[in-house]
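One structure coming up, written as structure tokens, with questions to follow.
Note that one protein chain of the assembly has been removed; the remaining protein chains are unaltered in position.
We just call them A and B in the order they show up, numbering each chain from 1.
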Amino acid sequence: MRYLFLSLELIGVVAFSVSGAMVSVKKNMDIFGVSLLGLVTAFGGGILRDCLLGATPPVFFTNYWMILAGLSAALIVFFVARILKERYFSNEAAIEKINNVFDALGLGAFAVTGAQIAMEAGFEKQWFLVISMGLVTAIGGGLMRDLMLREIPFVLNKRIYAIAALEGATLYYILRLLHCEQIAAALSGIALTFILRLLATRYNWNLPHPRKEGK
Amino acid sequence: MRYLFLSLELIGVVAFSVSGAMVSVKKNMDIFGVSLLGLVTAFGGGILRDCLLGATPPVFFTNYWMILAGLSAALIVFFVARILKERYFSNEAAIEKINNVFDALGLGAFAVTGAQIAMEAGFEKQWFLVISMGLVTAIGGGLMRDLMLREIPFVLNKRIYAIAALEGATLYYILRLLHCEQIAAALSGIALTFILRLLATRYNWNLPHPRKEGK
Partner (left out) sequence: MRYLFLSLELIGVVAFSVSGAMVSVKKNMDIFGVSLLGLVTAFGGGILRDCLLGATPPVFFTNYWMILAGLSAALIVFFVARILKERYFSNEAAIEKINNVFDALGLGAFAVTGAQIAMEAGFEKQWFLVISMGLVTAIGGGLMRDLMLREIPFVLNKRIYAIAALEGATLYYILRLLHCEQIAAALSGIALTFILRLLATRYNWNLPHPRKEGK
């Protein structure tokens, strides 16, 4: 059980750190900036969640193996880009596609673990809080990364991103309420987020906009 | 008494959610982005205040009626804009004027309730904290909205905005210190903020700038 959640978190940390590092490499940040933004993307959501739940200091700061995993992932991106140079930058689109798959997996994993942590903290009756914590854990890090890089946060733009996390956390919460086994609930929540994200990317799904002619 | 503060908060939530939604609609965000930014604008200040006071999880997350009010306000803006289309967008200036009046009311209401909550939390002796919490509650949400939309926060630009909230909270605090009745103190604080804001908009009041030649 514990191992399941640890593996999920590890997937999320690595995927998000890679995505944070890739965006920083594109902006030609130095090695420290790339590491910092990798860590912020991977852990920002969890830190925010812990602050909101009053679980201070956030668990991140004593979670040495996770820090090491996130840092290594960011540094690998940095050195791969630095060594391969043009070969990296001309294939960025391809790399980003692979990264998207991991990101979708990480999104689901963080939505479920965030909801789980809120439930464990004694708020299992407060559905809105539980689901919000899933959402905050899943999108908080990406939001911070985009704020620091002065991008409009893509959680506000990218079709079916935040909403996929929201639905994954909701499904997990409902299944747990129905006394579904934790492992089955977790895998269902992650699968829902993952599939929604991939289908949305594949088929260009959009939520309704005020003006139809698009952005 | 309780009803007074509930009504004040409701006015603030609706006014701020409408203003957050209007800005997002102007940027043609999708329905989820509009809802999220409405909620962030309406509740961001209160969430920040609760975190600073250590009152976690912030009361927002269990305040279902307020959430519903904020969400409905944002969605109404979204659908009005979507249905009316050009008629909405060509009359935006007029709508914004109406919104400004509500916003001034919300600003005052949040400044007073923020100060009140800090006093109830046992800090009634610490004037700077009480007044700061009024300010944070009043301008925090708008600040987050502007950060997420990559605008220079207009609390830093708009003449006499933050300062009106600051003075409303200060007046409320002083009147309470003088054992003035809570309802009279609250209404005075709100009236001060409201009138300052409207006069400042009407007569283009400005605080001094380093260079006179304006913005």
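To be clear about the criterion, a contact is a pair of C-beta atoms (placed from the backbone, for glycine too) under 8 Å apart; a residue touches a chain by one contact, two chains touch by 3 or more.
Given the structure is predicted, the values throughout are model-derived calculations rather than measurements.
Considering the full assembly, A:81 is the residue among A:81, A:105, A:160 or A:175 that touches the omitted chain.
For the options A:7, A:56 or A:90, the residue in contact with the chain missing from this view is A:56. Mapped onto chain A, the interface with the missing chain covers residues 25, 28-34, 36-37, 47, 51, 54, 56-58, 61-62, 64, 67, 78, 81-82, 85, 89, 147-150. Mapped onto chain B, the footprint of the missing chain covers residues 51-54, 123, 126, 128-129, 132, 143, 147, 150-153, 156-157, 159, 162-163, 206-211, 215.
As a working rule, only the chains that are shown with their structure count from here on.
Note on chain placement: the centre of chain A and the centre of chain B lie 30 Å apart, centres being C-alpha means.
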